[in-house]
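With one protein chain withheld, the remaining protein chains of the complex are depicted in position.
Naming follows writing order (A and B), and every chain is counted from residue 1.
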Amino acid sequence: MYQYDEFDQRIVDERAAQFAGQVERRFSGEITENEFKPLRLQNGLYMQLHAYMLRVAVPYGTLSAKQLRMLAHIARKYDRGYGHFTTRQNCQYNWPRLEDMPEIHRCLASVEMHSIQTSGNCVRNVTADHFAGVAPDELEDPRPWCEVIRQWSTFHPEFIALPRKFKIAVGTTPGVDRAAVAFHDIGVRMIENEQGERGFQILVGGGLGRTPYIAQLIGHFVPKWDLLSYLEAVLRVYNTHGRRDNLHKARIKILVNALGADEFRKRVEAEWALIKDGPLKLDPAEFERIAKHFAPPAYEKLPDAKAELDKLRLGKDRELARFVTNNVSKHKAPGYAAVVVCLKQKDVPPGDMTDEQMDAFAALSERFGFGELRVTHTQNLVLPDVRVSDLPALHAELSKLGLATPNHNKLTDLIACPGLDYCALANARSIPIALEVMQRFEDIDYQNDLGELNLKISGCINACGHHHIGNIGILGIDKGGVEHYQIMLGGSAGYDASLGEFLGKALPQEQVVDALTKLLHCYLGLRHSVEDRLIDVVRRVGLSPFKEAVYGPPTIRQGVAHANH
Amino acid sequence: MQIIRNGAIVEDAFVHVANGAEIPAQGDVIVSLSRYVEERDALRARAGKVGVRLASNEEAHTVEPYLGEVALVAIEFPTFKDGRGYTTARLLRDRYGYKGEIRAVGDVLRDQLRAMRRCGFDAYELKAGKDIQGALQAFGEFSESYQGAADDPRPLFRRRNRAAI
Partner (left out) sequence: MPKPPLKWIVTANFTVDGAVGYFTAARSFSRQVADAIVFASKEEAEAARLEAVRAEAVVTDPYLMEVVESDGKLDLLSARERIRSLGPTVPYGHFKPKSGAV
């Protein structure tokens, strides 16, 4: 993974010192909270319901064992013994003290970490596939490109006060999308043209929240070395023309849809023409310098392990078999596998991990890999380089930690935002729903029978729980001071991106999981086989059978009420 | 009033004249771009320098025809959150080759100064009541930058030897 040179290190050290000065001036009153707020946001520090919240950057979801140990140390010493992994591959703390922030930043900087631009109206963490570098279906590792974008966007002086936040994701897997690229402000998709040259499709204007949009294709084929100049042109058009009059209309998706893709492209490419052959042209040697950090580790020369994996899936150890079937993914190197470790523990909020678990997991990443781990955008972790022959031993260790739930991509591998238990923006709690679902549908055999299912839960319309793109989405709302929940169906975050539709009127908390049960029962009755996933059935038959299952048959006078928000 | 120019605190004689107000017969003034365009001949004929002030929604190309004759271009930040001025300054330098003074006015605070300088600003009217001495320190807070900008178009790797592994 990328390792800092003296300049990378100096930049984070100086930023930590700058913020320490700003904190001092905040306490002394030299700057007001109004002036301080954007400064602390651009250092990832929010004010939430009960405390500050610090969002630490995990660039493209890659962490070293050493970094994870430091995250554990910070959790232990400066927080309440745990951290939370987010839907943008970052790590959050819910109880940091403002006066401890300088020390926390020094700790982070000592392991080449920071919380720069993880909030605020600037370019945020660049995210990627959690199997980057090991996935057999990628054209190349997206992470060097992410690192190039990260450096270009960090403290970019022209874009420090954008109309609103800006999120970029990079995908390099043709026909497949594990990074929700189409739902970002800019989605960068690597493709090969007919001449076999590699370049990028640039999609712009994706996003969820109040007005969800799938990104539109703006740059059809941007040659590799022109990536940064194209991104700069998009950002410049956005900085100049993005709306600043209304917080809820300020994202680039609003601009792209207001102008239309063609007009937006015209403006971007007019600007791009003037800068593409300037200093933003990527230098292959500099790219190589970065890419070398991501060179494959010293894999052993092992035979193909397909037979071994089949044996494990059919083996006597049923828990191990389930784990290998659901959580283990193919790897470029023969004899290796990428293992998804779901942070979906019973009675623990999804994505949470204690300091002890972090320390133990860091050791596992060293014992069963090369000291590297990944954070997914679905509140899980990945051990990217596990020898297939080590899977039984790894599984045994994960079981001791309570981290061996074999539910990847099944119903209880859900995601939930922090919701009203933590978040100042929320209208309803989301974690209790998540916990109830995880408890009610604990049975793995039943979940396997349900098949691939992505449930996503948000506590408000800001959609940090990505409810629009869940196969099943749940949105918490406030109805007369009481928490209620809307159910949506038919969303997908993958290459076949789609936005879900609301099923019917909002339900009080106690009815939500029963409604889910009815919904799933209806699906089981309609499908052809377990490979006929819920998303496939919804796309084929529409929402009516599900509406009827949950709300009963429609009467003549009563239409099914729709969401009102 | 005191302003920061080229990294130092200096006395400045320019006076901002609002759109409806009378322009003093002498002395250095800053007027809005629209006023400059309207009263250009009179402004050029009077004694004293004249600079133009761009609102945050006025793009660089609108002042381009006058860059050869104005004493400075002032760019407004109605709130420090409105970042359009950074692009405007950058284009004045990079696209139109303007070498004269670009001054930040309005909600100009210490913590934005460095980004402003990198975008091509070289003068700053700090928001009233703010510590101008302390603000100077903002310029020295970072010894390096990753990306090029108006102050130096070269990205870091072209300016420094970046360590290969």
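Going forward, a residue touches a chain if its C-beta (ideal position, glycine included) is under 8 Å from a C-beta of that chain, and two chains touch if they have at least 3 such contacts.
For clarity, every value in this text was computed on a predicted model and none was experimentally measured.
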- Message: Can you list the shown chains that the omitted chain is in contact with?
- Response: A
- Message: Can you say which of A:I186, A:I431, A:L453 or A:L543 touches the chain missing from this structure?
- Response: A:I431
- Task: Determine which one of A:L247, A:A273, A:V482 or A:V530 touches the chain that has been left out.
- Result: A:V482
- Which parts of subunit A are in contact with the chain that was left out? 26-29, 32-33, 47-52, 75, 80-82, 94-99, 347-349, 352, 354, 420-422, 426, 428-429, 431-432, 435, 478, 481-483
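What we mean here is this: only the chains that are shown with their structure count from here on.
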- Note on the structure: Here the gap between subunit A and subunit B, centre to centre from mean Cα coordinates and rounded to Å, is 39
- Per the touch rule, the subunit B residues reaching subunit A in their complex are 59, 80-84, 86-87, 90, 95, 109, 111-112, 114-116, 118-119, 131, 134, 141-149, 153-158, 160, 162-165
- Item | subunit A residues touching subunit B - in the complex, by the definition given at the top | 3, 5-7, 10-11, 14-15, 17-18, 21-22, 30-31, 35, 38-39, 121, 151-163, 236, 239-240, 244, 274, 278-280, 283, 286, 289, 292-293
